[in-house]
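Shown here: the complex without one of its protein chains, the others still in place.
Coming up: chain A.
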Amino acid sequence: MLSSESNKSLVGLIYRAAEQLVGIEQDPAKFTPSNTRFQRGSSSIRRRFRTNEITSTPPTGVAYVSTPVMEEDEAIHGDFYLLAKSYFDCREYRRAAHVLRDQTGKKSVFLRCYALYLAGEKRKEEEMIELEGPLGKSDAVNRELVSLERELATLCKNNTIDPFGLYLYGLVLKEKGNENLARKVLVESVNSYPWNWSAWSELQSLCTTVDILNGLNLSNHWMKEFFLASIYQELRMHNESLSKYENLQGMFTFSNYIQAQIAKARYSLREFEQVEVIFEDLLRNDPYRVEDMDTYSNVLYTKECFSALSYLAHRVIMTDKYRPESCCIIGNYYSLKGQHEKSVVYFRRALKLNKNYLSAWTLMGHEYVEMKNTPAAVDAYRRAVDINPRDYRAWYGLGQAYEMMGMPHYALHYFRKSVFFQPIDSRLWIAMAQCYESEQLHMLEEAIKCYKRAANCNDTEAIALHRLAMLHRELDQPEEAAFYYKKDLERMEAEEREGPNLVEALMFLATHYKTQKKFEEAEVYCTRLLDYTGPERETAKSLLRGMRIAQSGFPSMDVEHFHP
């Protein structure tokens, strides 16, 4: 519970950096002995970054700004700082801050402030549990924010603040809701020290639209590419994100991070095959990875790979049982096995670990739908939507739940929301069309419009074309019906699928062309029908016979008539 985002941030920062480092250093061309320094378990975060900087400023065509060099501004008060740092590492934040109370060096000030901030966060999370009222949790606040803001603002005004201080200042401002200033401060921080990924990710959480992103005044640095790639993914610009990441992969060939991000981007683009390959590769290199593995489990779920999913679940649970991702993977596994109650238990655990874990809410909603507990499902989906209003899956789930309850008109509202946020997903359009088609509403024109949209966005299950044809036939529009039947037929031929739909299409086309007096086409379809058994075959035969008679201008009758 206490491993909150902020708490993780510095740690996360370190290991992200280290990952990149490894990603580069295995590149033989750029090999330097600096990994020994990494081994040493250093006293300074900064120094590690410096190694990174030396090795990796890429020689690409973009005019990057020269990498700023941090000068060591102080002779470190070695002992105090070291003591504080050890306290800090042991998570005794207030102790660490107390040790540094009289230190004025920039680094000491930062460490003290950061320790205070984390102490406040820790207390806040404890209080959140303690203060839980009868009507839900009330928001506890970090008590240190105001004093920190005051101190940092003064430092900022006097210009005696380093990029890390700026980062912390931005963090504090963001928590206090002063987003504009926070953005400004964070931009300043990353411009003067680009390797602080935490600052970048705070900045990312403050950029909720493309317009805000474009308004940022960021200097060109290769870290910016990471940032952009990541933010594009957040803003659902998956193609842009993917291309950025692929670019970056050229530089950091062996970076697990980039590999995982590429997998996630491809997952959003629904390219499951590639995603699976990437993740398999990733797991081979990094067998104890838990991060992002929930995406992998989603892929395995969609592909219904029982054993692979169970293997993955086993693996993560041995690595770290109390990670939201692990719980989610197990939930997925049980869901695939059809044991929805158990699956809900695990999703609940994931949510207990991280209340804002979006996909867990949505997946739990799906489970409740399976269990026919619609009110619970609706509640879960709604929570997902309130965490992130752009989550089209949850909107879709809401729509589905209401449709299940026989409220298609009410459900339409949710389907509309869902297609608004994800207009390229044919399944959403099909769901909406089915809603319009339902016997209660029976708004067929609207249904046709939706199916058309679905057919335009790569409908893999080929429902849309068939339904379009059927609807047009129902509305007595044979031309359009024939058009869509033909398209459907072509598609089925291309995918080599057989079935009742095929027969139906052939049957319709045959009769249609016959009534249109296009006998040649009709004959082609009739002959194809002859390959199938059942009543259609007989009908086809009689059709053929009828056509021959019509074509030959009643010759057969004559023959019969003049038979001796």
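Definition applied: contacts are C-beta pairs under 8 Å (C-beta built on N, C-alpha and C of every residue); 3 or more make two chains touch, one makes a residue touch a chain; residues count from 1.
As a convention for this text, contacts and distances are computed from a predicted model.
Enquirer: Given the options "Protein TRANSPORT INHIBITOR RESPONSE 1", "Profilin", "Anaphase-promoting complex subunit 5" or "SPT3 homolog, SAGA and STAGA complex component", say which is the protein name UniProt records for the missing chain.
Expert: From the listed options "Protein TRANSPORT INHIBITOR RESPONSE 1", "Profilin", "Anaphase-promoting complex subunit 5" or "SPT3 homolog, SAGA and STAGA complex component", the omitted chain resolves to "Anaphase-promoting complex subunit 5".
Enquirer: I'm checking contacts with the chain that's been left out. Which of A:149, A:162 or A:292 qualifies?
Expert: Touching the chain that is not displayed is residue A:149.
Enquirer: Touching the hidden chain in the complete assembly: which of A:374, A:388 or A:539 does that?
Expert: In the full complex, the listed residue that touches the missing chain is A:374.
Enquirer: May I ask which residue of A:110, A:357, A:402 or A:525 touches the chain that does not appear here?
Expert: In the complete complex, the chain left out is touched by residue A:402.
Enquirer: Of the residues in chain A, which ones touch the absent chain?
Expert: On the chain A side, contact with the omitted chain comes from 101, 130-131, 133-139, 141-143, 145-147, 149-151, 153-154, 176-178, 180-181, 348, 351, 364, 368, 373-383, 386, 398, 402, 405-410, 413-414, 440.
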